[in-house]
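Of the protein chains in this complex, all but one are displayed in their positions.
Up next, subunit A:
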Amino acid sequence: MFLKVQCPWNVIIPAENLDANELMLQKSIITRLLEDFAGKRATKELGYFLAITTLDSIGEGKVRQNTGDVLFPVVYSAITFKIFRGEVLEGVVHKVLKHGVFLRCGPVEHIYLSSVKMPDYRHLPAENPVFLSDKMSKIEKDVVVRFIVIGTKWLEAEREFQALVSLEGDYLGPVS
């Protein structure tokens, strides 16, 4: 699910970039915030960070001792993507393996659908392997699949989420 969230952040402006002109100072704060944001990627709590939509407030700057840099507490709004257990989503198959398939959904790269969680489908080995059901519905590379999320995992080192998904339920499966 895409979310609109509000986040606090501390922007540090080096002493040499300080400007008495308010507009110039605001510009430095925004530039610095965007740089910091670009390196953020994702957090466990809020998910993947897509883009800042607005800068909602700039607090009073505090001079840091020793360096003379000034720290401005700011609040901004951003769009994030977080994957929830129990959520129904659509994703695209990018790899078919013997025991299941990997899907992509938004910024999430590793979504695994195990063959155990699609009991109606059988693996057909070939140059382009597929999973085929008795009703001839087909799961192969680049097919869109609607699934339900049964588990999510946050990887701190990679700063990414992985998810386990299932087709056990009504109205789940490949979407034409």
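Just a few scattered comments:
Quick note on the criterion: contacts are C-beta pairs under 8 Å (C-beta built on N, C-alpha and C of every residue); 3 or more make two chains touch, one makes a residue touch a chain; residues count from 1.
Quick note on the criterion: contacts and distances are computed from a predicted model.
Not every chain of the complex appears here, and the one that does not is recorded in UniProt as "RNA polymerase Rpb4/RPC9 core domain-containing protein", selected from "RNA polymerase Rpb4/RPC9 core domain-containing protein", "Proteasome subunit alpha type", "E2 ubiquitin-conjugating enzyme" or "Mitotic spindle assembly checkpoint protein MAD2A". Screening A:Lys27, A:Arg41, A:Lys62 or A:Arg122 for touch with the missing chain picks out A:Arg41. From the options A:Val70, A:Cys105, A:Met118 or A:Ala163, the residue with contact to the unseen chain in the full assembly is A:Cys105. Counting the whole complex, the residues of subunit A in touch with the unshown chain are 1-5, 38, 41-42, 48-51, 53, 79, 81-82, 84-88, 90, 92, 104-107, 109, 146, 148-149, 169-171.
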